[in-house]
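All protein chains but one are shown in place.
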Amino acid sequence: MVNEREVKYDEFARFILPVGPVHPALKEPFHLKIIVKREEVLDVELRLGHVHRGIEFLAENRNLIQAIYLTERICGICSHSHTTCFIQALEEVGGLKPPERALYLRTLIFELERAHSHLLLLGIMAYQIGFDTLFMYTWAAREKVLDLFEEITGNRIHHAMNVIGGVRWDLTPKMAEKTIRVMKDIEVTTRRIYDFFRGETVEKRLSGVGLLSQHDAHELCVVGPTARASGLVFDVRKDDPYAAYGDLNDSFSVISKKEGDSYARTEVRILELFELINIVQAALDRLPNGPINLGESPVRLMRRIPRGEAISRVEAPRGELIYFVKTNGGDGLERLKIRTPTLANIISLKKMLIGCEIADVPVIVTSIDPCLSCANRITLVDHETGEVKVVNADELRRKKS
Amino acid sequence: MIALEILLATLPLVFLLSLLFEGIDRKVHARMQRRIGPPIIQPFYDFIKLLVKENIVPTTAARSIFNASPSLAAASSIVGAAIPLANLIARTGIIGDLILVMYLLTMSSIMIVVGGSSSGNPYGAVGFSRKIMMLIGYEIPLLISVVSISIKAGPSLIYYDIILAQIKSDKCLACAYISSATAALTFLLCISAAVGVVPFDIPEAKTEVIHGPLIEYSGPQLALLKLAKSSTIFSLSLLAFTLFFYFPTIYELSIVLGEIATLGACLLGSLMVMLLTVTLPRTVFARLKIGQAFKTYWFFPLPMAITSLMLSVLGW
Partner (left out) sequence: MWKIASRSRIKSPWIFHLNTGSCNGCDIEIVAALTPRYDAERLGCVLVGSPRHADVLILTGPLTSQMMPRVVRVYEQIPEPKAVVAVGSCAISGAPFLGSYSIEGPLDRIIPVDVYVAGCPPRPEAIIRGIVTAVKRKFG
């Protein structure tokens, strides 16, 4: 008798809470079906694909220079990572070697992009826990980085810095000076933001929330700051240096934390901000003189790229980004395959979310810094039939193993 | 009967003042974030705009409750704010009006969540359960602190009697007795939860439950709910100031400068109370989780309120 009543009560108390695709905590649409009992999350179903745009398909129908434009628009936050990764693969296929200065400039923009991305995440994190002031403060600091972008590349968001065989814009000494000045500013601001995050009200919301053990992190193949916060020490910049990271190897270290909770993931990003300020300063100090590209028209360079394939990877702000590029020997692509960091990270959400409270859901989702415009592009696995296939978390996991 | 007429006359005044208070709150909040912020009359724009907007009732909603609750919420909180204001102007009171005011303010916040939960939206239901939990958290210390101070001032449950007691004893109550000081602190701590702002806006958290109970409301209904919230803020800060910090000099002002001066001083004082208890916390704190908020209230204000009650019974 008692048992029966309990079961009924349970059924009454648990109900399905749809989070998304349109939800203020998610700046981008994705769907979480959360089964809750009072405040506790019992089960999560993840659904991606709302912003799937078929970029791989489009890239295969365009020439290489148009594809650069397209890959830049995969994501507005890590646009430089995407083009760098793509162009590295093309240069590998074509046997082109960009000049040293171009590599340093790529690295510089890369790290500035990481600064803007991490500051953005810290601001969004503050917004999710209802701390508007910190959000405003962080985003005000981020504007300074965007100003730098505007001065160096001409754009705030899509920098269009990379071309085949080099970069588009050179850095004047005045810009370099300003960059160093802004980096000093950012360092001071980041220190203050770090103090904010270490303060009691924020730490209370973040620590112990969304635990991901080192074992799980390893099993689920998570990448980037999410992995590094769970005790995995892995960074493409150190382990497989690209651009100028080989030369700058001594100027930074890989940040890793053992705790594996949302607070650790946030802290890793804050500490990475300090590291990247070092990288920017070292890159500017050692910036070699010389040309910034191969001095040939990109169209001619594009035509010179033979048939072939290459894999390229970079450490985007959110983690390891992998491009597989197969050129067709003309000026187009035969196959483009992109594995974005968010796709690797988003499956770990299920592990983190189960057992938490409703109030923790936005915090946890933000803590992996999902960039769904990246991840959703890849949801379509079945590209031959042109069928839009929505992959849920279980299927994704099966695909992984 | 005269009291009733004054009460009716104060209703528009409450409407104006509570929206003005909200505007000042938003402006100061923005300035603290180094923004320019909206104009001070922004809440009036918002209110009028919402009033002339289309009203949508979702098909899943329990129609009658959904439609009735915003009006009830707004009416009870406006009357709850008008009674103390009218008493201040008329310098009189009715037996038990303090209890009535507290009841109306609680009623208003309950009506908001009842309306939200009748909308048929799961977020409204989550907001409802969160609000009820919050009510248990803050309502008890809030009421105990009021009881404690009414014992000190009489004992009397007439709002104006408490003010009279402060004028007679030549000191504001919070300065005069330890018990009242504790009660004042409890009351101030409870304000931000009672009006539901960060860090205690848990039932209406935008990023978690999408405004919770307010999610399905639109147009005039939403305007009324917003009005209910801002007049609750006004009423509670007015109560906090006049019950605990009514310095006798404020009364003496009326002898020199007329009654308007007394009223103005009270409003200025309650503005300060609002800035301290509503604007400041919502600028410098992050939102708490429901469990943390509940614990916060049961570990600090509740023991404080009980201590204050015991002290005031003992005569401290």
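The first chain written gets the first letter, and so on, giving A and B; residue counts start at 1 in each chain.
One rule holds in what follows: contacts are C-beta pairs under 8 Å (C-beta built on N, C-alpha and C of every residue); 3 or more make two chains touch, one makes a residue touch a chain.
The structure displayed is predicted, hence computed values, not measured ones.
When the omitted chain is restored, the residue from B:Leu8, B:Ile56, B:Ile136 or B:Ile178 that touches it is B:Ile56. Although one chain is not drawn, the whole complex shows that of B:Ala30, B:Leu143, B:Ala261 or B:Ile306 it is B:Ala30 that touches it.
The chain omitted from view is touched by exactly one of A:Leu32, A:Leu46, A:Leu64 or A:Ile77, namely A:Ile77. Residue positions on subunit B in contact with the hidden chain: 26, 30, 33-39, 42, 44-49, 52-56, 206-207, 210-211, 214-219, 222, in rising order.
With the whole complex as reference, residues 21-24, 27-29, 49-55, 57-58, 61, 66, 69-70, 73-77, 79, 120, 135-136, 139-140, 142-143, 146, 156-158, 371, 373, 380, 386, 388, 390 of subunit A touch the missing chain.
Everything below uses one rule, namely that only the chains that are shown with their structure count from here on.
For subunit B in complex with subunit A, the residues that touch the partner chain are 32-35, 122-123, 125-126, 129-130, 198-199, 201-202, 205-210, 282-292. Contact residues of subunit A toward subunit B in the complex are 15-18, 23-25, 36, 38-39, 126-134, 136-137, 140, 201-202, 204-205, 357-362.
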